[in-house]
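Notes follow once the structure below has been shown.
A single protein chain has been omitted; all remaining protein chains appear in their positions.
Letters A, B and C mark the chains in the order given here, with residues in each chain numbered from 1 onward.
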Amino acid sequence: MSAGVLPYTVEPHPVTGLYSGKLGTWLFLASEVMLFGGLFSAYILLRVGAPEGTWPTHEEAHLSWKIGGFNTLLLIISSVTMVMAWANLKMNNFPKARMYLIVTVILASLFLTLKISLEYYPHWHDGLKPSTNVFFGLYYTLTALHGLHIFGGIVVMLYFIGPGAGLWKTNPEYYTNRIECTGLYWHFVDLVWIFLFPILYLMN
Amino acid sequence: MKILRWCAPVLVALAIVWMADASPALAQADAPDISDVQIDGEYGQFPTYMPPDVSKHGYHVDDLINILHVFMILLFVGWGIFFVWCLMKFRARPGHTADYKLVKAKAPKYLEVAVALFEAFLLVGLSMPVWARVKDELPTEADNPIHVRVVAEQFAWNFHYPGKDGLFGRVAPEFLNSATNVLGLDPSDPNGNDDFVSGEMHLPVDRPVITQITSKDVIHSFAIPVMRVKQDAVPGMRISVWFHPVKTGTYEIACAQLCGNNHYSMRAILRLESQSEYDAWVEEMAKGPAEFDEDDL
Amino acid sequence: MSLKAFHILFVAVCVLFSLGFAYWAITEYRTTHESALLVCGIFSLASGAGMIVYGRWFLHKLRGVSYL
Partner (left out) sequence: MSDHDHSHDQGFLRKYVFSIDHKVIGVQYAVTALVFLFFGFCLMMMMRWQLAYPGQSMPVLGELLPSLFGKEWAETNMGGGVMSPDLYNSLGAMHGTIMIFLGVVPLIVGGFGNYVMPLQIGAPDMSFPKLNMMSYWVYFMGGMIMLASFFAPGGAANSGWTSYAPLSVTATQGQTWWLVGMIFLITSSLLGSVNFIVTIFHLRAKGMTMFRMPFFVWAQLVTAFLLLLAFPPLEAAGALQLMDRVAGTSFFMPQGLVVSGVVQEYAGGGSPLLWQHLFWFLAHPEVYVLILPAFGIITEIIAANTRKPIWGYRTMVYSVVFLGFTSFIVWAHHMFITGMGTSISAFFATTTMIISIPSVILLTCLLITLYRGSIRFNTAMLFALSFLPMFAIGGLTGLPLGLPASDIALHDTYYIIGHFHYVVAPGTIFAAFAGVYFWFPKVTGRMMSETLGKLHWITSLIAINVVFMPMFFQGLAGISRRLYDQRLYSWGDAMQGWTVVSSWGAWALGLAQIFFILNFFLSIKFGRKASANPWDATTLEWSAPSPPPHGNFAKVPTVHREPYEYSVPGMSKDYFPQNVSEA
């Protein structure tokens, strides 16, 4: 690990109070805010500028708030389990932390499975495609981008459950920090969903 | 040796001048024929400033540009003199050392404040009123304006005139036919009966014109340099722009926004005529296409 | 900001979201009279309250961890 020679990979920097990984993660999240911010503002502009009667009503949108709501619940719980994984690492309880990580991965996978099997697939089958109207274009773009973020999170967590777990033995603090950064990212992704859910499912 | 070192650049500069001098002849070898319409306006061989202005309002824009350029040149020359003087006076040479102490000069601060104030004046005093005038103060019906709709498409300008009734017919994409009905005029709308479409823009002088600009496909930009008018033609939007021609003649309308491979050839002719010539033209145009439409349907 | 602080922020947003969702569900219920809406609205209110309790518990559990 080349990072081993650089300062502040584990210990916090005296001025910023953060170790480098955490500062980097926050900066990355700042850019993510701008990314989703750009898309949200596109949503607002297109919605405000939509000609009278072209924005789909609740019925026309065919999005079930029940599925969406359940998925929201899954993601909120997954954030809690993610924090628990980190908290247990802080308390030196690696097996429990790993268990919580596995639960998080399962919840996240369940989210994606439900999303694809109960929403994307039947919608596509019913001819509700991105090209149907601007609303569906936005719906697919926003949720697919969010889904990609979820998928990325799953890959990272699987890495820390499996091959990356060896770091716990050599440098437990470093490992804990990496889980914390993953947790920050995961919270951000869940927060995005908490904003996405109302604007796509409820506000029509 | 030192002279040799500086010779090459001078030679290069001379070569550039010579080539530039020699080459226009080459360029004119197969110039496209644009002589079918004689365009008014003196340009000369190497023009360096704005084209003639044949509008009533254009002098606002010209004044601002003139003031700005005088201001820019004054600033640049003043700045440049100080710059060159510094370079000569403070060049490194035996016996000369730099002064560690930073100058406590007030002058740059005052100058910067002055520049900022002048910019504020340009903005609030000149630019904003002109902009408000050309954008917001559309001529009222009392000014007896001409109404024309400008519909841009790849790669032509269509000028939609309301005819003698002064009312535009309804347009919709479903009626569109690239040979007979380029705008998609609704044949069932009586307002559209005497509407006509022209590829040339004819306007009477000394009357304001209100154009409504839109596009059928991509973004174009409706530019009449001699009228100091420019407005993007955005599909899905209809944007009103007014201008006021004062001098008869034949001029050019350009597309200023990249709109595809033939963007360069998206040129239309603007004919500024006397009121009687214009009326005759309208008379003739309103007759022609209407008959054509009836036969066709 | 550590994960602890971010989690507290997250919990706060979740509480607001639950309240908002409950409000939405109950307003919808008034027009459609779909009982699932009422159930979910009440559940959402309850989980909002639950999140507050959870947040306090979480703060207590991680009191040794810095906010930075």
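What we mean here is this: a contact is a pair of C-beta atoms (placed from the backbone, for glycine too) under 8 Å apart; a residue touches a chain by one contact, two chains touch by 3 or more.
Just so it is clear, the model here is predicted, and its values are computed rather than measured.
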Visible contact partners (per top-of-document touch definition) of the missing chain: A, B
Option from A:Phe28, A:Phe70, A:Phe94 or A:Tyr174 whose C-beta touches the chain left out: A:Phe28
Options B:Val148, B:Leu185, B:Val209 or B:Cys255, residue touching the unrepresented chain: B:Cys255
Residues of chain A (touch criterion as defined above) contacting the omitted chain: 1-8, 13, 15-16, 20, 23-24, 27-28, 30-32, 34-39, 41-42, 45-46, 49-51, 54, 129-134, 136-138, 140-141, 145
Residues in chain B touching the chain absent from view: 5-6, 8-9, 12-13, 15-16, 19-20, 23-24, 26-32, 34, 39, 41, 43-51, 60-62, 64-65, 68-69, 71-72, 75-76, 79-80, 82-83, 86-87, 90-92, 96-100, 102-103, 105, 108, 111-112, 115-116, 119-120, 122-123, 126-128, 130-132, 134-136, 153-154, 172-174, 176, 178, 184, 216-219, 221, 223, 225, 228-232, 234-237, 239, 252, 254-265, 267
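Note that only the chains that are shown with their structure count from here on.
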Contact graph of the chains (line, ring, star, complete, other): other
Centre-to-centre distance between chain B and chain A (centres being mean Cα positions), rounded to whole Å: 49
Contacting residues of chain A [partner chain C, same complex]: 12, 17-18, 22, 26, 66, 69, 72, 76, 79-80, 83, 86-87, 90, 180, 183-184, 187, 190-191, 194, 198, 202
Residue numbers on chain C that touch chain A, as the complex places them: 1-4, 6-7, 10, 13-14, 17, 20-21, 24, 36, 40, 54, 58, 61-62, 64-66, 68
